[in-house]
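Here's a slice of the assembly, chains where they normally sit.
Labels A, B and C are assigned to the chains in the order they are written; within every chain, residues are numbered from 1.
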């Protein structure tokens, strides 16, 4: 039995998770239920400390890990993925960093196209309220002292508080 | 309460885990018991497909994850760590990729020196039988068709079988 | 007799060729006639799979090679050139990747300035109808299902068809 066969029900989803929010959790809960195992790839892992990418890969890892524990999701691998900025090798880079998977969930046209050309099965991620839950909106509210806590899992808010995430995002804002 | 204080009992250990063996498991079980949470850093994550570094970061992640599940260890973060080949920034790179930690376990002189200069608490990893359990010895036995399975957790042997790890390591041997 | 003297009538032209079009062919035909040998550098070789850089270096190599064969041009070296993103070393990078040359044809201000400072002879490329023939226009027509085939050599259209180039460029369009 080939490796691919064994992992035919294992899946991958990649996001920047800046920060991880309730929409992400909803999607991951559903993919987790539909999969044997799943990989959550933390994209653009090497970037941090900008208004659009405020959190390090390690901080994002902690947000996701604590949230999954609270949510009782225990079949997900969390893997930081550095960008290589060379699209033609991106799929094989992702594959090398992750436990094996056969299915890719993505709305991103580039991700979909690259995995399609590499022969992977593509699925549309479960739908959620994208106008309410978006990283951009969470970061905007953080900058404007509006309510961002209702958009993220409690564990995420705790991580952001513990690292003074609001201080960081406000401290960076003039530059971008 | 600062982040560092909150994480004063969180720890880090880094290895190449080529492959993960019983000695690694013994060490991690003890560190896991002594820590609130711990990070297992998979070092040299971008390297694979050589006789000394045969397995990808993703394959090593799966070996460790499956083993920890079997062993009932549930407070470990597994994080692939790419080498930057620039020692002066290595600590801050590791820190950025991992959930926060305060204690570093290492026998490696470079790792110890770099974290020491950066002000981290260093501890000697728990002792295990290093002449019996070593990645070098496991790989040697794989090449020579000797018994390597008794040196690794069952989950690791399963992963190696599923990816034809013996075929890979033998297929690479003439070159190195 | 020095190397430079021997190659005083050898020339270089660099483009991204996304894709190679009739204007490119016209220019190269004339430079080819004016040169002993010429290098066609495929710039930004490592980039692909975006709406503005859809094709890999290898696909662009094939477009050019097949076109030159059809056109009976047999004194051109085709060389993919990766960007180093460090202008001060760019000329020596290009020089190291190409057979020797003495003359550079370019309309690009940066290319012209860098080769000028390095002491190369610069010539203006032969004129062609730039409003009709441009990579941007070809890609726009591909996206809009307008006639792009009349803008490119037949061999280029064949390559694009064989790799489902239209599918790729349309599959990527939402992202850029």
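The rule is short, and it goes like this: a residue touches a chain if its C-beta (ideal position, glycine included) is under 8 Å from a C-beta of that chain, and two chains touch if they have at least 3 such contacts.
Just so it is clear, the structure is predicted and the values come from calculations on it, not from any experiment.
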Whole-assembly copy number, given 3 chains displayed: 6
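Basically, only the chains that are shown with their structure count from here on.
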Same-residue or different-residue interface between subunit A and subunit B, half as cut-off: same
Rigid-body rotation angle, subunit C and subunit A, from Cα fit (steps of 5°): 120
Identity of the most central chain, Cα criterion: A
Whole-Å gap between the CA centroids of subunit B and subunit C: 46
Chain centre separation (subunit A, subunit C; CA means) in Å: 38
Approximate Å spacing (C-alpha centroids) for the pair subunit A, subunit B: 24
Subunit A residues within the subunit C interface of the complex: 86-88, 108-110, 112-114, 116-117
Partner subunit A, residues of subunit C touching it in the complex: 46-50, 56, 168, 171-175
Contact set on subunit A toward subunit B in their complex: 3, 6, 45-46, 48, 56-59, 61-62, 65, 77-80, 82, 95-100, 162-164
